[in-house]
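Entry: chain A
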Amino acid sequence: MAPVLEVRGLVKEYPGVKALKGVDFAVERGEVHCLLGPNGAGKSTLIKCVSGAVAPTAGEILLDGDPLPVGDPSASLRRGVATIYQELDLVDELTVAQSVFLAHEPRRGPFLDLERMRRDAAALLARLGHEAIDPRTKVRELRPAAQQVVSIARALSHDVRLLIMDEPSAILDDGEIETLFGVVRRLTADGVSVVYISHRLDEIRRIGDRVTVLTDGRTAATDLPAATPTDELVELMVGRAVEQLYPERPHASGEVVLDVRGVRRLPSVRAVSLQVRAGEVVGLGGLVGSGRTELLRLIYGLDAPQAGEVRVGGRRLPPGRPDRAIAAGLGLAPEDRKSQGLLLDWSLTKNVSLADLGRFERGLLSVRAERAAAREQLQRLRTVPADAERAVRELSGGNQQKVVLARWLLRSCRVLLLDEPTRGVDVATKAELYRVIGDLAAAGVAVLVVSSELGELVGICSRILVMREGETVFEVDGERASERELLRHAVAPTETADLIEEVT
Partner candidate 1 sequence: MTTSPASGPGTAAAPPSGGGRARRLSGVRLQEYALVLVVIALFVAGSILKPDSFPTWDNVRNMLTQASVVGVLAIGMTFVIATAGIDLSVGSMVAAAGMFGGVLVDPEGSTLLFVFGALAFATALGSINAIAVAYGRVVPFIATLAMFSIARGIALLLNDKLPVGLLELNGGSFGDPAPFSLMWFGTGRILGIPVSVYVFLGVVVAGWLVLNRTRYGRYVVAVGGNREAARIAGVPVRRTILSVYVLSGLLAGVAAVLLCARLGSASPVSGNLYELDAIGAVVIGGTSLAGGRATIVGTFLGVLTFALIFSLMTQLDLSTEVQQVVKGAIVLGAVLIQRPEARL
Partner candidate 2 sequence: MSMMRLPAALAVAALLAVGAAACGGDSDDDGATATQAAAGATTGGEGGGAGGPVSIVASVPPTDHGWLGAISKNAQAAADEFDDVDFRLLEAADADSQAQQIEQVISDRPDALVVLPQDGAALTPVAQRAEAAGIPVVNVDRLFTAPDAATATILGDNYQIGVLAADYIARRLDCRGNVVEIQGLAGISVTEERTRGFVDELRKACPDGGIDIVARQPGDFNPDTGLRVMETILQAQDRIDAVYTHDDDMAQGVVQAIRNAGRDDEMFLTGVGGSQDAMEQIKEGGLYEATFLYNPNMAASAVNMARLIALGEGFPELVPPEVPRQIIVPAATVTSENVEQYEQYAFN
C-alpha cells in the first residue's frame, strides 16, 4: 500500500535563498511522524509545500500515490490535508465559530447555517478539551494559546486524513499539551496520519512513531524510531553533540535591582510582590493565562497598575511609561514576536538596533557601526541567515525569535524581562541562549524569565516563582526545584490538567 504522503526530491527556492534542496520522506497511515531540524532547516517550508500554501520549485508530492496539485491550498484540503501553521493565521475580527468554518461554512439553502456552525464548533472545542471557549467570542479576545486551540479545531473541522502541525506546543503549557496529545492519539487510532514539528525533543518519545531530521534544506535522516536517544537526534540536527544544555547556575550576589511591590491589575494580576537581585536569574513559572505576561507588562510600564509600584535600583518607575522604564535600564522581549516584537519588513539590523539607536548617533546614524553591532549579537545567537540586511519576514520562526532577543542583548540592560525566550528555538540555540543568560547574570544583570517549559526554569534559574491565577503561590531555590513540584503548584488544587479558558 502506498504511504499516505510521499515527498520526493522537493526543492523550494525563494529569491536568493534555497530553502529546500531536495527533501525525501514518507508518512504511513495512522502514524505520528515527527519532523526535526534546527531553525531555518526548512521544516515550515516543507509543510507549506504540502499544504499548498507555497508552490515548490521542483520535486513531487504524492498523496496516496497520486500527485498533489501544487500551490493550491483548497486542493490539498479537499484531499484531506489539514494544516496548523507555525504562525497563527486567524482573522482577528471573526468569531471562533466563523474562524473554524472559514471558507467551508455549513449552509442551509443559500444561507449560512449559523446555528449549526455554533454547535459544531462547540463540539470540536469540547473534543479538544476546551469547552470553555465560547464559539461566539471574537478571536481577538482570546489569548494566543486559545487561538492555537481554535486553529486546531479548524483543522479538525475538515474531513482530515493527514494532519500537519507546525510547532503547536510552542505556546501551550504542559497541561494543554497533554490534552493535545490525547486528541492526536484518538485521531491516529482512527487511521489519521500526523506530521508533527517541535523543538521540544521530549515530546517525540511521548507522541511520535517515527522521526525525520532536516538540516539545511535536506533530509539528514529519515525513518528513525521515536526511541532514538535524544543525544543522537541532537547530533544529527546540529552536526555535533551538545554536551551541556544548561550552564552553571548563577548565584545572586548583588543588591536588589528590581523591586515589585504589590502590583495589581485585575483580573490578571492581584497583588504580586517580587524582587530580583543583580546577577540573579529568577524564573516565573505557571500555566498559560496565570498572569505572567501581564505582570511583565506592568513592570515594564506597558499597562498601568491599579495598585502597587515598581522600583528599579531604589527609584520608582512612573506607571504606564515604557520609555522611562527603558531609560531606567529595563528591557522586555515580548512573548508574541510578530505583533509586539518585530517590524517584519525591516532588515535584521534595523530590528536589532531599534531600542538602542542612540549609541550609533554621531550627528547622523553610523550605519556601518549599527550593522557591525547587530551582526555581532545575531551571530552570538546563531541566527540564520548571516546576512543581516534581509527582511525579517523571510526568516524562519525560531530565527525571528532570535532577532527580538538580539535587540535586548545589544542594549545592555540592568534588568531583562524575557517572556518565553526559547519559544520555537532549536536545541543548540537554546543551549547558547542559556549560556548568554548566564553570562549576563554573571555580569550583574537582573533577569526575570517567564517560561512554560518548566524544565528549562529548573535548569537555569537561581530562584523560581510559580504564579497561579494572578498570584505568586510558590517560591523555591533553583537547586532544589523539580518540574513535578512546580507543576503541582501551577495547577490549582481543585483542578485537573484540563484547564479553564481565561478570556482576556
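To be clear about the criterion, a contact is a pair of C-beta atoms (placed from the backbone, for glycine too) under 8 Å apart; a residue touches a chain by one contact, two chains touch by 3 or more; residues count from 1.
In picking the candidates, the idea was that all candidates are chains of the complex that A comes from, given by their letters.
None of these values were measured; they are calculated from a predicted model.
Per the touch definition at the top, the candidate among 1 or 2 touching chain A in this complex is 1.
Contact residues on chain A toward candidate 1 in their complex (touch as defined above): 15-19, 38, 40-41, 215-217, 238-240, 300, 302, 322-323, 326-327, 332, 334, 339-346, 350, 353-355, 357-358, 361, 364-365, 367, 371, 375, 379, 382, 384-391, 407, 428-429.
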